[in-house]
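Missing here is one protein chain; the remaining ones are kept as they sit in the complex.
When the chains are written out, they are named A and B in that same order, and each has its own residue count from 1.
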Amino acid sequence: MKSRRLSEDKVFDIAVYAIVTIITLTVLLPLIYVYMSSLAPRSEFITRSFFLIPKEFTLDAYKYLLNSKEFIEAFTNSLVITVGGTFINMLFTTMMAYPLSKKWLPGRSKFNFLVMFTMLFSGGMIPLFLIVGQLGLMDSYGALWLTSAISPFYLIVMRSLFSNIPAELEEAAKMDGCGEWRIFFRIALPLVKPAMATFTIFYLVAHWNSYFDAILYIQDQSKMPLQVFLRRLLILDEDVLAGEVDDILFSPAVGMAAIVVTITPLIIIFPFFQKYFNKGFLLGSVKD
Amino acid sequence: MKRQLIFLIFVLFLAVGCSQNGDTSENDKDGNTANANESGNSDLAPYDFSEHLTISFLTTGSPIQDEDNAIFDYIEEKFNITMEWEYYDRDNFGEYFNTLVASGNVPDVWRFGYNDPREYIDWAERDVLYDVKPLLADYPELEAGIPTEAWEMLNPDGHYYGVPEYRLQTRNMLAIRQDWLDHLGLDVPDTIEDFYEVAYAFAHDDPNQTGQDDTTGFSAVGLFDDVSGTAWRGGAFGLARDWKEIDGELVPYQAQREELEDYIAFMRKAYEEDVLDKDFMLHSDWRDANNLLSSSVVGIEYVNPNSVHRKEAADIKEHDPDASFAYFAPPAGPDGERTTPTRPSYYKKVINANISEEKVRRILALFEWNITEGYDITRHGLEDIHWEEAEDGTIEVLDKWEEDDPGAIGTNILRAWNPLHRAYWWLGEDFADDLASYYEMNETYFWESDDPGLISDTNLQTGAQLNAEFEQILTEVVVGKRELSDVQVAVDQWLANGGEQIIKEMNEQYKQ
């Protein structure tokens, strides 16, 4: 009986690994292409002599991107925007998601509906722009942070994950004399680490990748984030001679290098968050 | 549910109430248009730069280093101004600009051209743009330095709502692989039949001598691309660029059934015989097709004379060190017609109608300087900073040129009125001469629409969709999914679904 179960598990395991490996390969190949072609010399693009791995490697594309002083500035700006923005996001979102996950809270359903409604209907860019102007937020990162302080989608999903916290835990804390705020910060938040890690990375990525907000609300060129900087380098004005920096001719590699520069930091930080949503968090926290 | 809705309505009500206080842009507009229109005959001195002004300028492209930029410093000092440069993303210009307008943040000067020309007419009618004509008498060299047709382009009689910017209308020219021709013992084609023969040989007779079937004849940007598509192909068959006057009536190319049939039959044959790039309908930009020339897949394509020597002509040498190009006139159609891609030239720098006359004068003085004594500064830069004269009299470019980028300033911001504005001294006189001769050749085959900028409302609303469906059917004919006789179906559908109305509206206006 037991051995049959074990052999069934073995088949299951093999199937899981096989499928996951195949899926990973289909994703990996285009990614390798992006990375490798960012290192390919222009001539190999022209002669189309490589498919996945170039014959020669060159850092020209990266030199093209990184040689200007503004790169460091833009990179730093992006860091500030992302870290500040994500902090505000998480604070605002968790503080709203937690109360909304309480089934006993009067008015909860109405609030939830109002949140969901904003996912479907939006007044567009112009009214928001006017409001940001009226609030005096123009040309400051406050505009970027506050206008995107909560994503209704993430809020709703986070609320669903919060509603999994066993009510007994809170009751126990209540009996120990904890107020709602303390329960929230000391008990609820640590319990939903997987959800926190997930949405931190989601928000972080959203800030890191956004550029149109900055074009809209930021006028000072020295405050522009990395995405705006890269985009502008990649726009080929047909009258500018093939976009040339320091005798390095623009080549498709530059576009690929821009992607690499953008996504590599995100790939590096991912494992730090990953460990949280791979672990069962309730282990040991519910005592019978 | 009901309560939620009531709450919602309440919130919306609140929103509308609040915003009424917020919207002030309207008042600005009414208050200022009045003085803009009366400004013509005041007695401000044209070159009085005593008061310091701040001017905001919205342009496109990559931002140019503006701290410690010797060129910007020079301009700011000379005109006693502080320039605030803003850059927009061309892709989102419409959306971006609408937002600026709605919030009353319109810049002092911006470059018009990457949006629809009809928008210019619309803006001019609403007094959004400053009419510079009354002031031009004080800036005679500015007025004289730009052809009158360019000043008048898009403008109603007696008004100039913008300062024209140079755009070469017939820039691109055809390049053909001379080495391939030599290998095959062929000549540069002259007529469209020669052209087909050469293209056929390029596709089938191994012109690059690799022993492989790795080349094809020519590519295209869809069938009817505005800028490059139909130019020599369709134009040679007598198709209109857009509208053609036939017996006093304006006829659109979509209704030229016989000419269409000739053109489509030509493309269909080319596709069937593997002479035409099989991906032609995927290309949306001239560069997509042009890349095939660089990668040695096709042997004939348009190139930009400004940069061909460093781009395509250099690229093909990667495939074969002996590779070279010949440049040639558009092939002649059965009736001897030749046409070249022709772009519109309505690009202008426009000035916000709501700014003070003093500011406008300062801007005009700057523009005048830019096409006269400043012309060399916004291209080559300043002597001994950006370039220096060697002992033998030749000019050498210095490192700072790259950094301050006068080339980009002269192209993206203060574009002067000169077709050879990118023929820098250090590229040599031969380069400038070659360029001039290419441009001269291209101008001969100018290909323009016969309609004088008329607007049909039906065309505005449904034209693009009708064209998409029209091209769908004809592309299917070309790739053999339909019979050649279905050209008639494409024409009939276009006419029935709104084309007839468009023709009617256009001709009613044309006859007036």
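Going forward, a residue touches a chain if its C-beta (ideal position, glycine included) is under 8 Å from a C-beta of that chain, and two chains touch if they have at least 3 such contacts.
Here is the rule we go by: contacts and distances are computed from a predicted model.
J.: UniProt names the one chain left off this complex as which of "Energy-coupling factor transport system substrate-specific component", "2-oxoglutarate ferredoxin oxidoreductase subunit alpha", "CheW-like domain-containing protein" or "ABC transporter permease subunit"?
T.: Matching the unshown chain against "Energy-coupling factor transport system substrate-specific component", "2-oxoglutarate ferredoxin oxidoreductase subunit alpha", "CheW-like domain-containing protein" or "ABC transporter permease subunit" yields "ABC transporter permease subunit".
J.: Where the complex has a chain not shown, which of A:112, A:140 or A:219 is the residue touching it?
T.: A:112
J.: Just one of B:138, B:242 or B:279 touches the chain that is missing; which is it?
T.: Checking the options B:138, B:242 or B:279, the one contacting the hidden chain is B:279.
J.: Contacts of chain A with the missing chain: which residues?
T.: Where chain A meets the chain not shown: residues 1-2, 5, 8-9, 12-13, 16-17, 19-21, 23-24, 26-28, 30-31, 33-34, 48, 51, 91-93, 95-96, 98-100, 102, 104-106, 109-128, 131, 146-147, 149-150, 152-153, 155-157, 160-161, 163-164, 175, 179-181, 184, 192, 194-195, 197-198, 201-202, 205, 209, 255-256, 259, 262-263, 266-267, 270-271, 274, 276-283, 286.
J.: Just checking the interface: what residues of chain B touch the absent partner chain?
T.: 11-12, 14-16, 18-20, 23, 25-26, 29, 98, 101-102, 116, 118-119, 122-123, 126, 128, 213, 216, 222-223, 277-279, 281-282, 292, 295, 297, 460-462, 464-465, 468-469, 471-472, 474-476, 479, 481, 497
FYI, only the chains that are shown with their structure count from here on.
J.: Quick check: how many Å separate the C-alpha centres of chain A and chain B?
T.: Measuring from centre to centre gives 37 Å for this pair.
J.: Of all residues in chain A, which touch chain B in the complex?
T.: On the chain A side, the touching residues are 43, 45-48, 68-70, 110, 113-114, 117, 125-127, 129-131, 133-134, 212, 215-216, 219, 221, 231-233, 235-243, 245-246, 249.
J.: Mind listing the chain B positions that touch chain A in their complex?
T.: My answer: residues 3-4, 7-8, 19, 22-23, 60-63, 65-66, 84-92, 95-96, 98-99, 102-103, 105, 287, 294-296, 304, 306-307, 310-311, 315, 318-319, 402, 407-408, 411-412, 422.
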